[in-house]
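Omission of a single protein chain aside, the complex is shown with its protein chains in their original locations.
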Amino acid sequence: MTGLAIALAPQAVLAAGVFGALGLGLMARPSPMWARALAVLAPLAALAALRLVVPAYLPPLVDVDFKGLAWQLVIYAGALPLAICSSGDDVETALFLGATLGMGLLCAAGNLVMLFVGLEFMSLPAYLLVARAGAQGRSRRLEAAVKYFFAGAMAGALFLFGLALYYGETGRLGPGAGALGGLGRAGVSLMAAAALFKIGAVPLHWWLPDVYEAASPEVSGFLSTSMKAAAVLFLVRLVQIAPDPMFAVVLPWLGAATALYGAALALRQKGLRRLLAYSSLSHAGLLVLGVGAWARLGGDPDALRAILFYLAAYALMSNGAFLFVAATGVQTRDDLKGWAARSGGTAAAFAALLFALGGIPPTGGFMAKLLVFWQSLRAGLVWPAALAALASIVSLGYYLGLVRDMYFEVPAANCAPIDASARARERILVLACAVGAVVLGLAPLLRIRP
Amino acid sequence: MSGAVWATSGALFAVGLATVVLRRQMLAMLLGVELMVAAADLALVRGACRFMDPEALAAVAVVLAVAAAEAVVGLSLILRVLRSGRGLDAGELSELRG
Amino acid sequence: MNAAQVPWAAWLLFLAPVSAILIGMFVVRPLKPEWTHLPILASCAVVTVCALLLLQRVLMGGSFDLNFYRWAGVGSWGVDFGLRIDGPGVAVLSMVAVVGSLIHLYAASYMEGDPGFSRFMLVFHLFFLAMIGLLTANNYVQLYLFWELVGAASYLLIGFWYHKESARKAALKAFLTNRVGDFGFLLAILLIIDSFKITHFHLLYFLVARATAAGHAPQFLPAIGLLLIWAACAKSAQFPLYFWLPDAMEGPTPTSALMHAATMVTAGVFLLVRSWPLIAAVPGLPDLVAGIGAFTAVSSAIVAGTRKDLKRILAYSTVSHLGLMMLALGLGRVSVAIFHLIVHGFFKAALFLCAGNVGHAIHQPTANVDEVGGWRKALPWTYVFFVAASLSLAGIFPFGGFFSKDAIVDAAMERGGLFALSGLLISAGSAFYIFRMLFLTFHGERPEQKGLSAHPHESGSGLLAPVGLLALGAVVIGAARPVVETLVAGGWTALPVGIPGYAQTMNLPGSTEIPGVALKALLIGMGMAALGAAAAYALTMVDAGWDWRWRKSSPALERVFDSDFGWKTLVDWFARGVSSLADFVGRVLDKKWWDGAIEGSGRVVQAAGSLFSDAARGRLNEALWWMAAGAALLLALGAAR
Partner (left out) sequence: MSLLTSLWAVPALGAAACALSGRAARWTALVFSLAALGLSMAALRPILVSHGAGLLVEGGASGLFGISYSLSADGLSLALVALTAFLNLICAFASWELEVPAGYWAAFQALAAAVNGVFLARDLFLFYVFWEASLIPMFFIIGLWGSDNRRKAALKFFLFTFTGSIFMLLALLAVVIAHQRATGVWTWSLPELTGTDLGAGAPWILLALMAGFGVKVPMVPLHTWLPDAHTEAPAAGSVMLAGVMLKMGVYGIIRVALPLVPGAAAAWMPILALLAGVNAVYGALCAMAQTDLKRLIAYSSIAHLGFCLIGVFSGTAQGLAGAALLMINHGVTTGALFLLVGFLYERAHRRGLSDFGALATRAPRMAFFFGFSILASIGLPGLNGFVGEFMCLSGAAQSPILFGGLPFYALIGAIGVTLAAAYALPAFQSVFWAAEGPNSVSPKVFDLGGRESAILWTLCALMLWIGLAPQPWLATLAPSLQGLVR
């Protein structure tokens, strides 16, 4: 029992956090200060607990290895910005910690059932979080939550049916099933569909733009970083448990297609949040390409390190970008015109983040893209890499477009001056993310090991 | 005899899928999802019997619990939409587009 | 022979003009622009003295060729700059120095009061320096450097009165035509480097001589020869590329006199003299040079007879005489060509300055044949000098021109055939147009009788003195024949070369003796000249109206002469073709098609983006349908494997 407690220490801490938040709800006048403290403390404690964890394989459900630990690190770090900016409502805190706990469980999943439990455990609170969190746009958030719910539920169902088919043929719920027949491979495909839905790969991506656009920016940040990391791990675990040559062939092309699709659509968007959503879609494509390369290289640890570095860099960039929207309340690209003249500090931070998202060298974004391209070329995926390169060129169209709007345009005549003190927390976080994104670019020289 | 179980669960899954995709009424769609999950459970139980594997049965139990939780969340969302006065028709929910 | 032993005169030859220009530009021009000509005239005097000293030194066998410093080179290969003072170089240098200094003197008073006076004098002297450099260069690259500098100076001087549209056009035409010629020159240098790996004149002579002696001349030698001839044709205004010279008369008269009569245009002939061993080594080329010379001389002599503007007549006359020099060179008479070059320098400069005085008399840059007439009394001195120079040009016995022209006609007669015929035609033609100009300007009806009001007055002494000296020179220069003969002969052979490994001398192709007065040639030449003069007298004095009547009766004929037998229209057509090609490439091909296509690709991606985003209508059922379709697709892919 103690082995299990040690192995799942971070998850346990989060679970305590959830119960604490619910307990707060029972009090007569729950003060928001407590809820906010709990929201911040729980992930921090989980991060601290991570150091205690000793990798252990406790069949059949739990398998905590170095990969799982690293992923948990990225997920909990990605959750911090939402924790810091949480509105202090105890239900929201409970939902947020619940979702984070779900992701934690996913990282420790040993077999397919545990994967499914983790998947659902992180998704359900997320649907409600999308519906509830945020100040304005209630009806839009509700609509997004419903769409998110039904898509998620269908994906869950697909996963289950795939699991059933897989179990029907191999009789195993965990790894080690050997070569698969027709039925087993069909099952694996369905399960892969669920994973790709969660990441947001092209045919299964419809929910992503609406959810990211409607949800409050902090939540979108959380979804686009921690949730995406968990989804990628879900796919990685799936490939590990049920290795199938189909992954190595389909995933790279699917990833390149998603990257191109996301970039092409983001180019057209007028709304800033929807633009960031499609850009997140494009980055998801690159991640899928990375996983494809990893699968083709037969699970090479270097390739995995590339994917993890990408997720770490993306956590900083995407959170930073969405927090900028939260901090400044900018809705469309036209509001952004001449922003540098109105508030230099945030403009510079956002510009740095945009350069990072575009993958322009001195930033972490470039390093991440370089590693993914490196691994895909190593895996011989020349054409998917070229398509992904084309996608990042197209993506520059809107990243630089935003920088151009901010710096080269003249602010609209009737705009109100911006008071620098409003939403101080978000501003500081945006600056922190920007600095982090740039410093990560020098990772190889400063010997930062992902 | 075992082919029949496969056929029913496959049919059940297809019906569920059709309901979710074609029906515009949200409650029906929720029902469809539950049908798909039930079909998967059926197949799992059948597999468990064939392999005499208690772990699969435990899995079915877990799945049932999760499906229940899912239904709760789904219903609460649908009620919230209903109370906000937009009816049960999924077609109404198209404010977010592009 | 090292740098220390180089005579101080050679150093001063360059030092004086350079310091004069620097002083003039940085010291005198800011303080007192009107005095810019003082340091320059001083430098002219110094240069003349040095030139004559070097002449005297070379006459006594003191010619030398020395490399001073490595200009540019990598590893073993390199181009060195140095000095070559030898016979032909010093002969032409002396003429250039004397004629140039006199024209500088004339320019100082002619250009007085012109707002751009100091700019004119500075560029004028820069040209003078470039000409000196050209004549004393010891390798092709250095020659090319001064060759282009001379072209640039002529551009600035032709376009001196840049407010005149015609001057601007003429300057650009002159520079671009020279540039086309320099295209050939540059290509020739590149081929020389490719074949011989060196550009030094004397070493090249050795290599060519050895190669032709051994029978395996390098593959590109004919091409090099042709390209050098092409370059000479551009600079010395020969047939294909001569059309820029008549328009170059837009520049002030001193420019026309110095550059487009005496010195710059002879640079082409000088280049052929310098590369004569290379050209003579190729069998067909000397005849080609002679052919071009003869054809140009005859055709431009005819056209000169029909021009109305005084300076244009002299311009075509210059083209004709340059043709003569080419003819002499082509026939193998190198020293005769150089001698005629020197003689021509004197009498043509004198004629130009007289034309300048005539124009000055009526306060115009140049004069038209209809606006002048009967000014024998009004401009007595100009008339006397004009007559002396014209007689020298026409090749009448005692005057200088006769000796060089006679030698050429003699060589032509000796060669016989077409060359003989062209020799005769040129003698007659040149006499005709110069006497026609003489009679129309100084004899016949005065402008008042023709209903025009003109009251010419004789120019001041500042303008007349230089013309007088030049006219005197034109008359007596014939005596300098033996000096030129020894110079050219000596220069070719007895040349101690300062470069290790090539000490011995060698005799070079082409005869260097200038024949004395051959009676036969005397009679024929004088006869044709007399014939030409008589015809001129008949058509201008006896039948006064002839000059304008034939233009009225057959305008088509006049158009033929105006367009130089159609050649000018052909050139304009070519120029328009190149600029329209550039317009097409620049505007249509590059901007509209290619740039448009690239910017278009950006729009294509945006269109694709909007196509997809319109498809996303946000309805839930559609989304789920797509999800199911996606899952089915994955299923199919998975199963297919």
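Note that the chains take the letters A, B and C in the order they are written out, and that residue 1 is the start of every chain.
Here, contacts are C-beta pairs under 8 Å (C-beta built on N, C-alpha and C of every residue); 3 or more make two chains touch, one makes a residue touch a chain.
Given the structure is predicted, the values throughout are model-derived calculations rather than measurements.
Although one chain is omitted from the display, it touches the following shown chains in the full assembly: A, C. The residue from C:Phe14, C:Trp35, C:Trp71 or C:Trp567 that touches the chain not shown here is C:Trp71. Touch with the chain that is not drawn comes from one residue among C:Arg210, C:Arg587 or C:Arg617, which is C:Arg587.
Only one residue from C:Pro88, C:Gly159, C:Gly251 or C:Gly373 touches the chain missing from this view: C:Gly159. From the set C:Ala10, C:Leu93, C:Ala107 or C:Val141, the residue in touch with the chain omitted from the display is C:Val141, counting the whole complex. In the full complex, subunit A contacts the hidden chain through residues 355, 360-362, 366, 370-371, 373-374, 377-378, 382, 385-386, 389, 392-393, 396-397, 400-401, 403-404, 407-409, 441, 443-449. Contacts to the hidden chain, counted on subunit C, fall at residues 69-75, 77-78, 141, 144-145, 148-149, 152, 155-156, 159, 162-163, 165, 168, 171-172, 175-176, 179-180, 182-183, 186-187, 189-191, 193-194, 197, 578-579, 581-587, 590, 594-595, 598-599, 602.
Following the convention adopted for this analysis, only the chains that are shown with their structure count from here on.
Set side by side, A-C and A-B show the greater C-beta contact count at A-B.
Subunit B and subunit C have centres, each the mean of its CA atoms, that are 97 Å apart. Per-chain CA centroids place subunit A at a distance of 78 Å from subunit C.
In terms of their C-alpha centroids, the spacing between subunit A and subunit B amounts to 26 Å. Listed for subunit A are residues 146-147, 150, 154, 158, 209-210, 268-269, each touching two or more other chains.
Residues of subunit B in contact with at least two other chains: 20, 29, 90, 93, 95-98.
Residue ranges of subunit A in contact with subunit B, taken from their complex: 60, 113, 116-117, 120, 124, 127-128, 131, 138-140, 142-147, 149-150, 153-154, 156-158, 160-161, 163-165, 167-168, 171, 173, 209-210, 213-214, 268-269, 271, 274. Those residues of subunit B whose C-beta lies close enough to touch subunit A in the complex are 6, 9, 13, 16, 20, 26, 29-30, 33, 36-37, 39-41, 43-44, 46-47, 50-51, 53, 55-56, 59, 62-63, 66, 69-70, 73-74, 76-78, 80-81, 84, 86, 90, 93, 95-98. Those residues of subunit A that touch subunit C in the complex are listed here as 146-147, 150-151, 154-155, 158, 182, 185-186, 188-190, 192-193, 196-197, 202-204, 206-207, 209-210, 244-246, 249-250, 261, 264-269, 394, 397.
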